[in-house]
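The other protein chains are all here in position, but one chain of the complex has been omitted.
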Amino acid sequence: MSELDDFRAEVAAWLEANRPPEPDFLLPETFMEVGTDRQFEYLRDWQRKVYEAGYLGMAWPKAYGGGGQPQVMQDIVNAEMARLKVPFVPNTIGLNWAGPLILAIGTEAEKQKYIPGILSAEDIWCQGFSEPDNGSDLAAATTRAVRDGDDWILNGSKIWTSLGTYAKYMILLARTNPDAENRYAGLSYFLAPMDVPGVDVQPIRKLTGEYGFTQTFFTDARIPGDCLMGREGEGWQIAMQTLTFERSVAGGQAGGLSMNAVGVQDVLELARRVKRDGRPAIEDPIIRDELVKFLIEEQGDRLCGARARHPALISERPGAIAMSGKLRGTEHKRRLLQFAITLQGANGARWVGDERAERGGLWQRSYFNAFSATIGGGTSQVQANIVGERVLGLPKD
Amino acid sequence: MSELDDFRAEVAAWLEANRPPEPDFLLPETFMEVGTDRQFEYLRDWQRKVYEAGYLGMAWPKAYGGGGQPQVMQDIVNAEMARLKVPFVPNTIGLNWAGPLILAIGTEAEKQKYIPGILSAEDIWCQGFSEPDNGSDLAAATTRAVRDGDDWILNGSKIWTSLGTYAKYMILLARTNPDAENRYAGLSYFLAPMDVPGVDVQPIRKLTGEYGFTQTFFTDARIPGDCLMGREGEGWQIAMQTLTFERSVAGGQAGGLSMNAVGVQDVLELARRVKRDGRPAIEDPIIRDELVKFLIEEQGDRLCGARARHPALISERPGAIAMSGKLRGTEHKRRLLQFAITLQGANGARWVGDERAERGGLWQRSYFNAFSATIGGGTSQVQANIVGERVLGLPKD
Amino acid sequence: MTAVKLKATMTFSEEQSMLLDTATEFFRSKSPTSVVRDLMLSEDGYDDAVWREMVDLGWSGLAIPEACGGSDLGLAAAVTIAEPMGRWLSATPWLSTQLFVQGVLAADDALRSACLPAVAEGAIGTVALCEVDGDWDLEAAGLTLRETGSQAALSGTKTFVLNADAADFLLISGNLEGAPALAVLDRESLPAGALHRETLIDDTRRSFELILDGVQVPDDRLIRGERALTALSRIRNAALLLISAESAGGIAGALEVIVEYLNTRTAFGRKIGSYQGLKHPTVDILIGLERTRSHVYHAASLIEAGESEEAIDVALRMAKAQASEAFAFAGDRAIQFHGGFGFTWECDAQLYLKRALWAQYAFGDAIHHRRHLAEALL
Partner (left out) sequence: MTAVKLKATMTFSEEQSMLLDTATEFFRSKSPTSVVRDLMLSEDGYDDAVWREMVDLGWSGLAIPEACGGSDLGLAAAVTIAEPMGRWLSATPWLSTQLFVQGVLAADDALRSACLPAVAEGAIGTVALCEVDGDWDLEAAGLTLRETGSQAALSGTKTFVLNADAADFLLISGNLEGAPALAVLDRESLPAGALHRETLIDDTRRSFELILDGVQVPDDRLIRGERALTALSRIRNAALLLISAESAGGIAGALEVIVEYLNTRTAFGRKIGSYQGLKHPTVDILIGLERTRSHVYHAASLIEAGESEEAIDVALRMAKAQASEAFAFAGDRAIQFHGGFGFTWECDAQLYLKRALWAQYAFGDAIHHRRHLAEALL
């Protein structure tokens, strides 16, 4: 234990000493909200610094730029980063979704080609699963990939692409065989370059008025044949495996924060500071009861994570905690952020840019941005279906 | 106005003077919970007395035993009964569902035969819509009615029959043509006598441990041909029309209470009296906030009733208030009664028969009985579908 | 037993019904969301031509006595304007003007005559009540009014002053010798640089911080003593009523947007409105709408009937508490139920949630009003 404690102290000291100075602009709260070049560069520089210090991909193989160390060390780094509230690292899709996938099922060539750039933030990754007409219904993808000699020709469009403007690669789910026996079998998975002709990235304006997502249009975009991951027709299985990383059902992520962790303690701190009805919000008994409800819920979810590490305590439904994690976490956060506005009383009506807004309007913006998590990656309604059907065995809709 | 005020005073005086003495047994709370003979007789005597005083069926035609007076007078009686919390009258299905239906679409012979006995409580009515395998899905009814000469032969079973043990007649939905073009067209509607051979009534024990519902079994039960209401194959339409009376979407009910009206004021009174945490429940700020929420909701529903009488204020969705009434009212009541237990702190764990239970355990029993309303007559989930589809025009499941 | 007995009064006249129809048609045609979105980006935040039309229809002077050039229809009639205004997210200085009118109605004849006829003809008014601590207690204002001779000097900072840049008159609350008082300031008397634009969560509003440092107001522009308390009470009543009415309209608008999408969008081979996971909460929104409208028109009925201040207060707080939560719920679900599209600027769902949050935190949210209701009713 003591060795790990030492390590934890070393990490904390490094983070404190090397955390970048507060910028003079409002940072995004998650990797999905990087909307301006200066935001992106600030965060990419930070990832590079963290990686160079050896605190990213610590448990990934040394051969591809990783640290080759035990996972527990990366866990400690992640925990310290969250505790000290340092900025997040922006290449989340590479670090935590595409990277572990490539390490798990990729070829040696793929590992060598892609993993180092993921860690160093040299190569930013984005995800091309959702389409304009098929939000949570990934299997309905209509973006086409057609073989042409050794290459593939892409046509169609992907949407809700975080970091699309900055990405060098996309993990792409495309239809290679529209006549397959079922809609799943017709899909294939690509590690597609974004810097080829025929790929057009358009920023999408979010409900906050800011940018952060993009829509990607493919018009006869030609990509090399070796961009196909696995075999033709295996796209659905690989996409589902990607989701196990995305939803942290499976481990192997490179680590690093992917968002500014906001928790109930931050809201408590707010409640102590702001006034409602002329007195500190935290003195209102109704507010107090709500705060405690949030604390119990947050602590419950944290303890679920701890319990999930004891097989004997999850034996009846081993997948329940992991598979419900997104639903629990994102809905908790949405409600918590909504409540954080309530604490501010009349001043809750302020918005980003208002001088008197709490933390520059961060809370209000955060609440609106919280919907990206309750919608993206499968809406909460779809998540509830997944948990009901796969964990509880209830019949499909 | 003054004439009606006089009438209201007269009614109040009569009710005060004639209300039956408290019995030495716990009365049921609704007509659906009449489980013992002495409960039934107590309530039937009360209905007879109210009717003989001229306070029931006041707006029904004189020719059939009604009062032939304006509806507003019956409304006043109903309101005074609720205000003074007199017992309910037990023949609800006759007075408020079957009666108005017969008056609306029955033949002259049917009106003469059935209406007087409904009012006097001479003829108790029950309802045979639900079946064991088809709870809220009435159109799936499988109870068969087969013509045999002038008669009909009944086979099958109906369930959740309130007052089944005491009823002389049943409004019955049965399948007369299993080969009809659709399942609705094969149904017919009967005003069926219960006192013929082959009709067997079995009491159902409720979750409270008491009785109150029955299951009715038909085994080659022969009923006369003129029991058919309307024409063969019109059963579904007539049943739907019955539901408009049952759910008070349509008017024309004979009046009288069909349950002990419990409202937020009763719960307030309880909150003033009982202790939680060593002090009156009503002093707890969390309890107070909840009580006010219930008050706002109850008042909102009451005001919806008032607003529904102004066509200009419901013009956009004329059916919204009426069609959502059951859902709003029954769910409000279930939650209110659950909360009434919470007020009692440690003593909330007592049950009917405990000497120290508040009002003999009435609150606890009431909460459990509240499910009969959130389940019976179409579950809340089915009600929400109905409102969503018919009022909002959302697609069917 | 409760001090205030809850009634179920609900009156709605033929005249009000006609007004509601007219206003509904007016805002439906004048305020499609394309227009709303243009106005959001504009400097003034409203279209003066539309405002003039409203004035010409008499809606500005609706609650002004005939003697002062108004039509004296009262607050109950104003609800019929506010509700459709909320429904179509219309941005006009009408609300702030109505609050100004209600405050000045408590003033003496001279001050009323000095302001209200102009308002009936289109002058814009607003109220400056809230201060930076965000306290919703209107009587707790800290801005000072100091009398010297026949003048009073106003010093202090006000926030959330709607349409202050466009206003011809500002009614400012403060503290005169330890008691609440108000002053009417003309646009001309406003010192240069006194106004600072604020950024609200609801882009369809224009709000300002107002900093006064000894600005002089003639004595005859003051409302003091009992009249000041009456003015604040009238303003609060009007604010609770009209914001609740706007919210009722907003819920209806959000519901319409949701139902439209649920009937159009397909997922997993079915219209998404067929899924109970979306259908049932949408029904909850409808129920919230029905209850809100009922509370609103009831409160208006009590005001029109001249019921006791206590009864009106209870009805208004109930309306505001109900409206605030139902509208916020509708706006929140509107975004969620639109899925990815709901997360975009182009989707109208966000407009409703932003309105809902402004409405919730203006003049007290649900928790605030329930606490006051507990005092009145328990």
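For reference, chains read A, B and C in written order, and residue numbers begin at 1 within each chain.
In the analysis below, a residue touches a chain if its C-beta (ideal position, glycine included) is under 8 Å from a C-beta of that chain, and two chains touch if they have at least 3 such contacts.
The structure presented is a predicted model; accordingly, all values stated were derived computationally and were not measured.
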- Which shown chains does the chain we cannot see touch? A, B, C
- So which of B:F31, B:W46, B:W125 or B:W160 would be touching the chain we can't see? B:W160
- Where does subunit B touch the missing chain, residue by residue? 130, 134-137, 140, 159-160, 204-207, 209, 213, 275-278, 284, 286-287, 334, 338, 341-342, 344-357, 361, 364, 368, 371-372, 374-376, 379-381, 384-385, 397
- Message: What does the interface between subunit A and the hidden chain look like in terms of residue numbers?
- Response: 265, 268, 271, 282, 285, 288-289, 291-293, 295-297, 299-307, 309-310, 312-313, 316-317, 320-321, 324, 327-328, 381, 384-385, 387-389, 391-397
- Hidden partner interface residues of subunit C, rising order: 275-280
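Following the convention adopted for this analysis, only the chains that are shown with their structure count from here on.
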- Query: Using CA atom averages as chain centres, what separation in Å is found between subunit A and subunit B?
  - Reply: 53
- Item | Whole-Å gap separating subunit A and subunit C, where each centre is the average of the chain's CA atoms | 40
- Query: In subunit A, which residues are in touch with two or more of the other chains?
  - Reply: 286
- Task: For subunit C, jot down the residues that touch at least 2 other chains.
- Result: 270, 275, 367, 370-371
